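Dropping a structure here in structure tokens format, bear with me for questions.
With one protein chain held back, the other chains of the complex are shown just where they sit.
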Amino acid sequence: MDLMGVINLYESEELLQELTRHRPLAALPFGGRYRLIDFVLSNMVNSGIANVGILFKDKYRSLMDHLRSGKEWDLARKRDGLVLMPPSYSAYPGVGRCGGEVDSFFSNLDYLRFSRQKYVVIAGSSVLCNLNYQPALDYHQRTGADVTVLYTDNKCLNDCAGAVLVEVAADGRVTDMEVAASANRLGRLSLGMYIMKRELLIDLIDNCVAHGGYDFVKHCLIRRLEFLKVFGFKHDGYVARISSLSNYFQHNMELLNPNVWQELFSSSGPIYTKVKDEPPSKYKGGSKVTNSLVAGGCIIEGCVENSILFRGVTVHKGAHIKNSIVMQKGIIEGGVMLDQVICDKNVHIKAERQLKGDRGYPLVVKKGMVV
Amino acid sequence: MDLMGVINLYESEELLQELTRHRPLAALPFGGRYRLIDFVLSNMVNSGIANVGILFKDKYRSLMDHLRSGKEWDLARKRDGLVLMPPSYSAYPGVGRCGGEVDSFFSNLDYLRFSRQKYVVIAGSSVLCNLNYQPALDYHQRTGADVTVLYTDNKCLNDCAGAVLVEVAADGRVTDMEVAASANRLGRLSLGMYIMKRELLIDLIDNCVAHGGYDFVKHCLIRRLEFLKVFGFKHDGYVARISSLSNYFQHNMELLNPNVWQELFSSSGPIYTKVKDEPPSKYKGGSKVTNSLVAGGCIIEGCVENSILFRGVTVHKGAHIKNSIVMQKGIIEGGVMLDQVICDKNVHIKAERQLKGDRGYPLVVKKGMVV
Amino acid sequence: MPRKECVAMLLAGGQGSRLGILTKKLAKPAVLFGGKYRIIDFALSNCNNSGINTVGVLTQYKPLALNSYIGIGAAWDLDRKNGGVYVLPPYVREQGGEWYKGTADAICQNMNFIDSLNPEYVLVLSGDHIYKMDYSEMIKFHVENKADATIAVIAVPWEEASRFGIMNTASDRRITEFVEKPRHPQSNLASMGIYIFNWQMLRQYLVADEQNQKSSHDFGKDVIPQMLEDGQKMYAFPFSGYWKDVGTVDSYWEANMDLLAEQPELDIHDPAWRIYSVNPTRPPHYLGPDSHTANSIISEGCLIYGEVEHSVIFPDVYIGPGARVKDSIIMSHVRIEANATVDRAIIDQQTVVGEDAIVAGLPEADGRKIIVIGENVTISSSAVVDKDVASDQQLAAGSGQEER
Partner (left out) sequence: MPRKECVAMLLAGGQGSRLGILTKKLAKPAVLFGGKYRIIDFALSNCNNSGINTVGVLTQYKPLALNSYIGIGAAWDLDRKNGGVYVLPPYVREQGGEWYKGTADAICQNMNFIDSLNPEYVLVLSGDHIYKMDYSEMIKFHVENKADATIAVIAVPWEEASRFGIMNTASDRRITEFVEKPRHPQSNLASMGIYIFNWQMLRQYLVADEQNQKSSHDFGKDVIPQMLEDGQKMYAFPFSGYWKDVGTVDSYWEANMDLLAEQPELDIHDPAWRIYSVNPTRPPHYLGPDSHTANSIISEGCLIYGEVEHSVIFPDVYIGPGARVKDSIIMSHVRIEANATVDRAIIDQQTVVGEDAIVAGLPEADGRKIIVIGENVTISSSAVVDKDVASDQQLAAGSGQEER
């Protein structure tokens, strides 16, 4: 396939609070066993893309551990494969060490230059969907566009700051584009995915740096919108944009709808992730689990409803978990009642504790806490 | 084996000038196909160590590419294996983002805490030798030392600033220890390798941070020398400490002594490195190569003496290379004369150019330059 | 390759014909087990957990599934630079090829392989038992006794002893006699089919056995009795813990059900002795609003709307609303449609049980028999099945089906 991928991890994560303090947004656990980046990475691989560069921002340790050689995504290759682009350092005089994403792109421009594919798709990790880039690339070639933006007809409803919104004319042309500040002026949510020729991307970045730009969308695309032929390609499937605690919680809960579960996990290919050696989950006598997602390695004796349990969670007899998310290795003792709670990894809730958050403001228990 | 390894990449590299501008010292190419870190990593693996943590400093992209999953060193394991410890970030309030090595150790203390081995060996990447840690560990256990420092009887002769020097009494006790500033007061060069109980290392670091220390050797060891039972274990083999352009050049040239070549590359086990798919090197008619090391993938028609050619170097007819190092993918055209020159990766020397450095001050041609 | 102290040779060539339909398409060690595993995972995981990283796997019967499953042993962390897993099929020499004639012959034909590793000890394992065992303790025992051979034994109930190969031992655990299925057993220590030999001595016995026309070239029947007769120092290493030969459909079913106990004897959740296997990447399973699950093991990717009681469910199984699964083993990609009933059955991969169909073992004298439905079978809506069904069949609505 004549398309390469670039995953841009310069994404806003402030509204995720405690969940993104130790990890980048891309490494945020989701859906029982995944991390956000698994979705975009799997989409690329399932589309036949074999050359994927990842533009790192910071706090990348957990992400490096997760990705390693890229083998789980079939990207541990002798040619191409997974290429990690760390933040720019002082290699290029004149570009500050803590420059923005465009500086970082710029300092990794050699990688783009030496890649062999004609086209590139740029995407972030915070928009989750299951799609194949081939139809979008076909459309891009057919329309002769300079840039093709993928978008959905859905509006952005919840915590939209930072979302890229577009206005698309009947002929597919993108007539306006904005990064939502406080108001949403435009109707359609872009997926933050852009297809263009590799040569054009190199030119856009060089031009952008030369004119003092540092934000890829605002300075390299929006500023030049009238000089570029930008088209929109509509994606009809399920789309979840993760930008805040409340929409993170909401989109997790949407997985309890089996239609969403099936679409997101397998409509155009499986979602790959780092696998662990967990035994299957065990339901003991007396357990009662309904409308829930349960990953491997759990041992359940208690009651679980409308909830998501990650790998290796233990729910003791008499515990009651509802409308909650319990991440990896959580231990929930007897008599505990959780409602609208997110337990980060390795949380231990002692017997008889009762925690309750609100749907719009779930209670987060920090990684590793014993409560 | 009940020993884990920690490779500390906080090393001084200022005197290597252009060679360490884009890469950390640990990733410096050496000996035709290796990078410095290969030596300490292979020693650890050949000693049976299966759990190796690497304390990163900066400019780690080339090193990450080199190490990846650790498979080449047999460290891509489900348990233990290679653990990358990036520089500390704001995870621990009160420890600045750009703190020293001890802060970085401190922010990765959990990794040390959760490791299962009783002992730990700490080493840097800049001291090259081929040794097995088992005898040193046996000695450590036999003497009941708190800390065992590996040292050599050789003196430090060349660019010693930053070298750790020790005074060892007849009973093996280390009576004094210094990090060379401008003068060398003490007689013996330490290898910068320390064996101790894992629990002691955790305690030393915690204590050091709590008392405002930031340099591991100066503040965690030297300041506490009188309270610790520190013994020296002498290593008799070849030792090369890389700290400046001139000793980097000198130690490379020492490999042209087959005794050094054999000792460094195989005395107690092979040195592993990332392998590439290179064909064997080809010597065409008219080539003349003497007293030289040649890695795979080279094509040689010219004349090479007392030199080291890395992978994939092309030497055209009529070129003459002597007393020089040509790194990966160098192209040396006809009529060129190189003497006391170091060509970094991907250097292209055009026909008839003549370059000459001095043994004490070799001329460095920057990565990717066309001259 | 550097010298190895101990090399494991894992016998994985058996058809396991008593498992019937389950081994029609693959060798017994490749049969699925416990919701996620294959039988061979237990022996391979034991090797890794015991620090043995060089394993020869002897294959012969329908090895494709096994070969591609094992690969280079990465799943069990056995893809080592010095060592690893070597699949050893029968092969052709200048004089032509020979199939493995017995367990001892299989090792004998791979003498060159073992010689190239030049080990002190050879550990002979079988790929069809479910157990956790630290082989390094057995090696230690072997070394401490300066034994020529050590055989792992397990105490079986006296009344069953006459079904096993029984070791009679002296008080120091030295084996005095080995009796296959004794009518009047003098001991209840049964051989587990796990042997450690000093390689140089075993090598001589294998060469001699190979030339013996009357030999069946089997360790238990030929080599071990001969060594005992020659007075070699042989010891019995006592094992206690869970150990099950899953040689029949009933014992296979029981071993699966044993995992469902409140505190199972063999704990697959124990992180200190992990059972490794090839991990599929499937999403977490989903339990519907009216589902009910108890005393069961459920794997990833399943969609469960109905009821699951005391059963083992492999990945990607669909169990429709109102369906009821009890005392059964449901393998990957099976669909149990709405309101169907599955009771005391083993249902192999890709099979579909139609709506309202009933698949159930019939009561027999000694309780009820387990029935086995093969791979890729389609059972129509409302069909009633109470007999085994071979793979790739289409069953219309109607009554019980004989195995074809």
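In order of appearance the chains are A, B and C, and numbering begins at 1 in each one.
The criterion applied here is as follows: a residue touches a chain if its C-beta (ideal position, glycine included) is under 8 Å from a C-beta of that chain, and two chains touch if they have at least 3 such contacts.
Everything numeric here is computed off the predicted structure, so don't read it as measured data.
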> Which shown chains does the chain we cannot see touch?
Replying inline: A, B, C
> Which listed residue, B:C129, B:A295 or B:V365, touches the chain dropped from view?
Replying inline: B:A295
>> For the chain left out of this view, which of B:N132, B:N158, B:N207 or B:S287 touches it?
In response: B:S287
>> Can you say which of B:V40, B:L309, B:I349 or B:V364 touches the chain missing from this structure?
In response: B:L309
> For subunit C, which residues lie in contact with the unshown chain of the complex?
Replying inline: 13, 15, 17, 24, 59-64, 67-68, 71-72, 74, 84, 86-94, 96-97, 99, 110, 112-113
> Footprint of the hidden chain on subunit B, which residues?
Replying inline: 31-33, 72, 256, 258, 261, 265-266, 270-273, 275-297, 299, 308-310
>> Contact with the hidden chain only, please: which subunit A residues?
In response: 74, 76-79, 272
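Please note the rule applied: only the chains that are shown with their structure count from here on.
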>> Of the chains shown, whose Cα centre falls closest to the middle of all protein Cα atoms?
In response: A
> From the centre of subunit C, which chain's CA centre is farthest?
Replying inline: B
> In angstrom, rounded to a whole number, how far apart do the mean CA points of subunit A and subunit B lie?
Replying inline: 38
> Measuring from the mean C-alpha position of subunit B to the mean C-alpha position of subunit C, what distance in angstrom results?
Replying inline: 48
> Mind pulling the subunit C residues that touch 2 or more other chains?
Replying inline: 276
> What are the residue numbers in subunit A that touch two or more other chains?
Replying inline: 277
